[in-house]
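What you see is the complex with one protein chain gone and the rest in place.
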Amino acid sequence: MSTYGHLFRVTTYGESHCSSVGAIIDGCPPGLQLTPDDIQAQLNRRRPGQSNLTTPRNEKDRVILQSGLEHDVTLGTPIALLVKNEDQRPHDYSETDLYPRPSHADYTYLEKYGVKASSGGGRSSARETIGRVAAGAIAEKYLKQAYGIEVIAFVSSVGKVHIPFSVQRPAQDDEDDGKAEDALSEEFRQLLATITREQVDQHPTRCPHLETAEKMTQRIIRAKDNSDSIGGTVTCVIRNVPSGLGEPVFDKFEATLGHAMLSIPATKAFEIGSGFRGTEVPGSKHNDPFVLKTDGSGRLGTTTNWSGGVQGGITNGEDIYFRIGFKSPATISQAQATAQYDGTPGSLAARGRHDPCVVPRAVPIVEAMASIVVMDQLLIQNARKTAAALLPPITTLPKTMVMPGKVQNKEQNGTA
Amino acid sequence: MSTYGHLFRVTTYGESHCSSVGAIIDGCPPGLQLTPDDIQAQLNRRRPGQSNLTTPRNEKDRVILQSGLEHDVTLGTPIALLVKNEDQRPHDYSETDLYPRPSHADYTYLEKYGVKASSGGGRSSARETIGRVAAGAIAEKYLKQAYGIEVIAFVSSVGKVHIPFSVQRPAQDDEDDGKAEDALSEEFRQLLATITREQVDQHPTRCPHLETAEKMTQRIIRAKDNSDSIGGTVTCVIRNVPSGLGEPVFDKFEATLGHAMLSIPATKAFEIGSGFRGTEVPGSKHNDPFVLKTDGSGRLGTTTNWSGGVQGGITNGEDIYFRIGFKSPATISQAQATAQYDGTPGSLAARGRHDPCVVPRAVPIVEAMASIVVMDQLLIQNARKTAAALLPPITTLPKTMVMPGKVQNKEQNGTA
Amino acid sequence: MSTYGHLFRVTTYGESHCSSVGAIIDGCPPGLQLTPDDIQAQLNRRRPGQSNLTTPRNEKDRVILQSGLEHDVTLGTPIALLVKNEDQRPHDYSETDLYPRPSHADYTYLEKYGVKASSGGGRSSARETIGRVAAGAIAEKYLKQAYGIEVIAFVSSVGKVHIPFSVQRPAQDDEDDGKAEDALSEEFRQLLATITREQVDQHPTRCPHLETAEKMTQRIIRAKDNSDSIGGTVTCVIRNVPSGLGEPVFDKFEATLGHAMLSIPATKAFEIGSGFRGTEVPGSKHNDPFVLKTDGSGRLGTTTNWSGGVQGGITNGEDIYFRIGFKSPATISQAQATAQYDGTPGSLAARGRHDPCVVPRAVPIVEAMASIVVMDQLLIQNARKTAAALLPPITTLPKTMVMPGKVQNKEQNGTA
Partner (left out) sequence: MSTYGHLFRVTTYGESHCSSVGAIIDGCPPGLQLTPDDIQAQLNRRRPGQSNLTTPRNEKDRVILQSGLEHDVTLGTPIALLVKNEDQRPHDYSETDLYPRPSHADYTYLEKYGVKASSGGGRSSARETIGRVAAGAIAEKYLKQAYGIEVIAFVSSVGKVHIPFSVQRPAQDDEDDGKAEDALSEEFRQLLATITREQVDQHPTRCPHLETAEKMTQRIIRAKDNSDSIGGTVTCVIRNVPSGLGEPVFDKFEATLGHAMLSIPATKAFEIGSGFRGTEVPGSKHNDPFVLKTDGSGRLGTTTNWSGGVQGGITNGEDIYFRIGFKSPATISQAQATAQYDGTPGSLAARGRHDPCVVPRAVPIVEAMASIVVMDQLLIQNARKTAAALLPPITTLPKTMVMPGKVQNKEQNGTA
């Protein structure tokens, strides 16, 4: 339904043409400094009309906080926030009174609810994501302050225009096992390790590889000129996530992450680490060997990271990276042969101004959902760790059960 | 955690070496005829040792029902079931007392729980999926009886060996927009429309394209001979699902489906409909036009189905199909350079017998999780539909809000 | 946390001194006619300043709907609503900067969250209940329209002033088993069977027994004159609830109902049916015998109703009635010897205007929570019933398992 999360819970509301859209964020830790500006920054990145590549509708989207804070500090109580809808009555959609837009939610919402809102598939509107982005900005601020966690997403492809070194070597049906690098180049992994949000925002496409960004621009303009649309992919990296997050068995880290990403409008695909292409690499080349970390922590890291920071559904402390596929927007002003609600064949050319490509604006949405997932999983794992740390050490176990180092750690500092 | 679902809830338990593995299935509709054989059939398809392609460990895996039934009819109360572990004490894994297996859950489970079970990442064991397969078989029986729903999964690739017509045309970074058929061939769509479980089981690889199946066999045997492993993909189609399933906004149908699939051990990727490759096709070619159904129902269908049966996160009544990527199994008997738990560098060659390739056995697991997702979403949507149908019709609405046909339907037969 | 319910979900937000209080109601059936007036009526009954018996603070409490409706019809999407706080900055509470109010949430909120809001136990404020009352009004409207369900609460006691015939005969520790009527008089059961909301609102105390109401008024005025406070009880009856609601085993109907009632601020006690006093009556006198209903439905009713409409945790179709105890409000302006936050002993006399007695205003809150509970349980049970009705009938069962009448019903009308 409209609530996500267990201990950090986000409930959103709002359609395109109602009074406002917004969210209640429940479970934010108390004592976090938070101002509307912390949230507005990401809302501005989501907002349409940022460049000539996106829809020119003017949505100011100022966040208004309702509760949960005093003197810019969170109280631990629910934070309600809203953004007013300036355009509360539909004008442009009159054909869609007769026609369900092909591949849009108009038809399925009517099938689901039996009533047709003026905005068609109302909650499927991209405006619904305002609440998510705001909630994600709060989670992200906490994660940054408490753990130094960084969440950076960027556009990795628009149509067939990919960042070149992100393209995987075509699979060959042959005797050559290939190597894991075929699935993920060294250059791309370097990008993931170092990319900043500033680099992402250098170009309106939010593709940090500027040469590719220019090609993407051309691709989007071509779609726009054709009254057509085009899809793309967003890649995201999360750095400095502690190990141990993710709940066996149904709420593995990648399962909840995939759930969150596939709940973003227009998404159709998700892969983590080496993803689909990695399935073609044999285990001997795909496994990530362990090595003692050089940071003096006495902990293990991995020399490679084809797993994308998650093994057995649980984070291992390495960078988490993943890719999401967004289909081409369904609403286009080019005429399409289709049928009316009552089955009458006809042709629909959607009026109004529509995004020819959503991926640049999807970047902060992906970051928001990623932050929410990490936040919720972190709270759950901390509940367990805190509980385990309060138990007396057990000294009678066989060596095979608990590692000697772990038992010593437990005795020394009281944490399990 | 270990529970999945809202109204149809599955809770599993068990590791590799404890007394049993099993599940409690809560929320099964009362009055369903159900025998252990209904469940055993899918457990047998999941069981190792079915061919020389899978691990020769002998696991008989007989399901024993504990509750929730009388005279082979469900009571509506929780159905508990279990499968005994025959091998309750570990023998083969002694190196793994010192070494966490690379890319396995050994290390992350220790990080999560602070104690190391004899089986390493205990709940990440494939045996955990027994409870899911059993639960899925119950859901599947209900769905078949009440709706005629069919759930069929099959192996679409092993390593680089793909069913040829499932391979997508390589993306070209050029001016040619291409067509949606590049993402999904007509031949493959035909396969999805007609495939049966019998066809899938014709070959031990569970690939229904026999020529490809033979190549897959060679690929798996090569991995086995090399003491190595290999991954692959499973494709699944669900037919006859009613429209209207999937809960906006966080529990969209593909989001919950993706969640369920990515909770299966070793999965790293999920795509629905035209998936990643479809993001390269412009909206004008990717949208699925509507057409009046020829079945006399007066309802709309789509002429194409690039959406994979889901639009705006809600099912539209067309076939649902999706693909899942399984990485190569982490446990291999080939020596790997890695580190011990305490950081000491060394070389690990896992003893014991391990699956060189899991995808043939993953087929019933995918079907199980798909059935569970549909079942849970169906119950939720039926609660809403039943509730809406009891309201009096509203006659004062503007035409733009509710479709005339819908209002008439409401007046005529009392359903919304 | 701040969300209640499974399929009908209410999430509230807001403290005393933030911008607004409100709620998101998710899962309301689509197609329900709903105006702000439907909600405002109950908010007005909750509002302070309705009489000289309640706090004279002027709270206008106008509900503003944000989403989920068009043309006064619900869309099935989340309904967000808010009520602005007119007094957004605290003035009167300066002593409570130093002193936690005894038996108030000031201290426990600080213990819980580690930060102290200006309003002390902010979310424990009675203003938080605005969101609940609004949500309950929506549920109540649906229940009335779809099922004819009526939810009526009233004040049954203030301090020691009880409706006389609601007082249970004092327990005697003797050989006399007594009778069930000692626990619940015939006169009181008549009141429960017939009471209307209009009767309740005849008197500002919301006690429908006017002679008692006058005594209650005197009792409240005495508390007010003493700068003191007084508690009381609210009794509630729900009529026309279908049989079969309540989920075994943890979510029995009375368990979820008790949960909901005990989540209302200042509640300390809950009993259903004959309650505590009924525990003293032997089974032979307390059991409710079955009898064929005279309404021609062919269904069973009970001749008595000591169970309060719930047996085995599931509704049986009889009236549901229960009683809730509200403690005397903690905030009083009489001086109390207590300690400051830092332990310094002293004397606190709370400034400001406070309710000497909350029970009259608690009446719509009790009705709201009752409506929410019934609504959620109804949706869950309907999901099950609809699912079971789609299964083919089973003809091979022994007579002991399914009642012949039931099987015939199933065959005849397709419902289970």
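Letters A, B and C mark the chains in the order given here, with residues in each chain numbered from 1 onward.
Simple rule for what comes next: contacts are C-beta pairs under 8 Å (C-beta built on N, C-alpha and C of every residue); 3 or more make two chains touch, one makes a residue touch a chain.
Since this is a predicted model, take the numbers as computed values, not measurements.
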item	value
Which displayed chains the unshown chain touches	A, B, C
Residue of A:35, A:52, A:145 or A:303 in touch with the missing chain, whole complex considered	A:145
Where the missing chain touches subunit B, by residue	1-3, 9, 11-15, 18-22, 24, 26-27, 30-31, 64-70, 73-80, 82, 112-115, 117-118, 122-123
Subunit A, residues in touch with the chain not shown (by the definition above)	6-7, 27, 29-33, 70-71, 73, 76-77, 142, 145-147, 248, 378-380, 382-388, 390-392, 394, 396-398, 401, 410, 416
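By definition in this document, only the chains that are shown with their structure count from here on.
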item	value
Equivalent interface positions on subunit A and subunit C, same or different at half	same
Separation of mean Cα positions, subunit C and subunit B [Å, integer]	43
Whole-Å gap separating subunit A and subunit C, where each centre is the average of the chain's CA atoms	40
Of all residues in subunit A, the ones touching two or more other chains	1-3, 12, 112-115, 117-118, 123
